[in-house]
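Here is the structure we will look at.
Just one protein chain is left out here, and the rest sit where they should.
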């Protein structure tokens, strides 16, 4: 967990993460918007260089570990959206909310473990400012058959 | 796309849209609430004169084009809710967020195309102020078997 005075940029270097270019939206919308002191992303999918990291349902075509890796990639893409929307990740005062949508095979209920892939990353990069609320939902049909979709809300200075 | 100084009222006339009466809620809640500079709707279904425009799952009983028309009607009903809650659509500074819930038959994944029915309308009526974030989820059981449900968040003056 980072020291309160450490920068997010330093934490990203320590974690070996480079913020990617923002993924292109799938329709007539944008990736993130600031309103007042809140910034909210569109639904983030696990795009890596224009391809989904995995495809399918967790508990069937995709393993729990692969799903957790997808949640981490969605979180990194959300940071890319924040950076594009507000210019600087240091302006994030706290991560407020993680909406976690998990593409589940029938009977799969490990949503919390999958979504910890995103939650742990926010805690690692933002320390106390990364502590957030979360909702976990099992979804049967996901755009592009993606295993995970995340929406992130943050409070900004 | 409207000129920044054009009124929403004029854009509605140009699009041939009359804002309907607000649909009656399905339970013990209201259609929209303002909090600070945000206004958020309840889930909007494609009601037209007290009847759903279509009924069933997209990809089965309902075609993609019909689903897209439903998303447009949900968006118009959201505008009715905003007008009832804040008095005047000109007070909308921007559409912030579209939560799009699509009633999918197994294997249907055209959510983004369906939801563009709402997104295009917001872009048409509000111009730059209509650019929004969006999340698209496939839902298996929908209240009243509706094909689409939308929640809209806007920032108001």
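To keep things simple, chains are lettered A and B as they appear, and every chain counts its residues starting from 1.
The criterion applied here is as follows: a contact is a pair of C-beta atoms (placed from the backbone, for glycine too) under 8 Å apart; a residue touches a chain by one contact, two chains touch by 3 or more.
What you are looking at is a predicted structure, and each value in this text was computed from that prediction instead of being measured.
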Option from A:96, A:125 or A:142 whose C-beta touches the chain left out: A:96
Among A:12, A:30, A:55 or A:136, residue touching the chain not depicted: A:136
Subunit A residues that touch the omitted chain in the full complex: 36-38, 94, 96-98, 102, 104, 106-109, 111-113, 115-116, 119-120, 123, 131-140, 155
Missing-partner contacts on subunit B, residue numbers: 25-33, 35-36, 40-43, 99, 101, 137, 139-145, 149, 151
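Here, only the chains that are shown with their structure count from here on.
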Rigid-body rotation angle, subunit B and subunit A, from Cα fit (steps of 5°): 120
Centre-of-Cα separation between subunit B and subunit A, whole angstrom: 25
